[in-house]
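Note that one protein chain is taken out, while the other chains of the complex remain in position.
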């Protein structure tokens, strides 16, 4: 892709990132941070790409390590965020089926 | 530029456009519409490009017309928006130097 | 200039446009936002002369045309009356759409057989939407300028004509894609112009600003499509921004007026010939003198002033402020009840009253002021009509049905300042004019107010 296209995408994505979260209430700071954290676990895609063309054992070892780390980041991140948010949901309902799991 | 780059830019710009104005108060609807209106006057750039490579008189005539229309859109749009917004600014100051121009 | 540098500076202009829209969304930064937009446009315009692919032809023509555009546009924008601003915006939008259509046509002539399918489709899109935007905007201009009726124009069988035109537009689009000639493209342009007219004619006056905003978003999209055809990234970004923000803005406006966007848009296909509008009746009304009005005001504890389009026409904003100051000095609680679509553009009343230095705290939005009407002794309605018309609540099927209104009927007394019994923009009768607690003071709003003020001083 041309350099200017990449730069344009980069600049526009910055604006989207800024705008999209700029009104978040402090209650959601942690889940949002955790969710964003999980999203950057998508580096897994990069790890798979490099693993796919790894030739030496060193390259393969490093890229397998990268895949493991990235998967932990991604999968763990989404699960933990969901758990945090689960706590909020009961507010509207009676919520009698909750409050398990962390004692 | 590659098609996918153009599509990406298009999609991201849609999000930026949506997000950036989504909280505007109704007081600013008109100036915002007018300002956005002026921005699309940037079609002037396109009009100049086609005028630059116009060869037949028909092409030239049409593109000169396009330039005139686009310039009116752009320049007039920014000026009229500024005039609308000028009305708002006095609120904080004493504003004794205003209220001319439209009677 | 190297293409990379060229594109980079173009991107900078795009960033200016983003910041401009962002600025325009907040009262404090709105003006700076507009200036940033102008800066971006300026950068883009100068930049294009340094494009590496330029052939340098027709330079004088180009500069002359720009100069002419400036000479037409600036004075028009500078001299226009505040009351006429909405139609000017409509007109500017229309010419923008027209420009986009012309650009697409010229580029198409130029490319001829070389145009790729995607380019042809983008061209067809630009021509259709640009032309609709052009002719549609002209009609909204005529409506707002009251050069034609503001009521929905619906003729028998109208929806079939519209449907047929639309079918024609689509058919000719196919022809253009298949045959690739200039003639079909011009036919397409013509049909699209007609469609634009037919599309906007049946729109009721109250919905006009929504349509302007929508056409504005449309024009943005044509600019984006032109950017694709001309391979100008900046146009893609700027056009898409306007298209997206314009769409949201249209929705917000429709919400503020309590209209369904869908209903407005497809009014063309669903509108039935008008029922029960503007039927000039001859029922008794209670009209009063300036002294009557002054007395009512003098013994009130709370007065809510409801300004409308007539206030703008009469340029009575300074006089109304004088009245309000006088009442405040007497210890009377005064507020302005601002309907979001009072006047002819959203925020119209705020602009006018700000110009007259009305203190910001006295301006109340509809949601704030409505609950206070039962505690209000006098609602003073100055040149407003539709925004207080109870038909919006009571008469399903009337053009403003569903629009939230200012609940002035809850106030102790209602005073209307208007010139005649003529209805407002939407063209429908206002039952409140005939109500027992209503007093009418006929005459130009400014003249009437001046009389009320002096009567009040003599009390």
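Going by the order they are written in, the chains are A, B and C; count residues from 1 in each one.
Everything that follows uses one rule, which is that a residue touches a chain if its C-beta (ideal position, glycine included) is under 8 Å from a C-beta of that chain, and two chains touch if they have at least 3 such contacts.
Please read these numbers as outputs of a predicted model, since none were measured by experiment.
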item	value
Where the missing chain makes contact, among the chains that are shown	A, B
Chain A residues touching the omitted chain (full complex)	1, 3, 6, 9-10, 13-18, 20-56, 58-60, 62-91, 94-95, 98-99, 102-103
Contact set of chain B toward the excluded chain (per top definition)	3-5, 7-8, 11-12, 15, 19
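The rule we apply is simple: only the chains that are shown with their structure count from here on.
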item	value
Averaged-CA centre spacing for the pair chain C and chain B, given as whole angstrom	15
Separation of chain A from chain C, taking each centre as the mean of its C-alpha atoms, in whole Å	43
Length of the line joining the C-alpha centres of chain A and chain B, rounded to whole Å	38
Residue numbers of chain B (touch at least two other chains)	1, 6, 9, 13, 15-16, 20, 23
Contacts with 2+ other chains: residues of chain C	18, 22, 233, 237
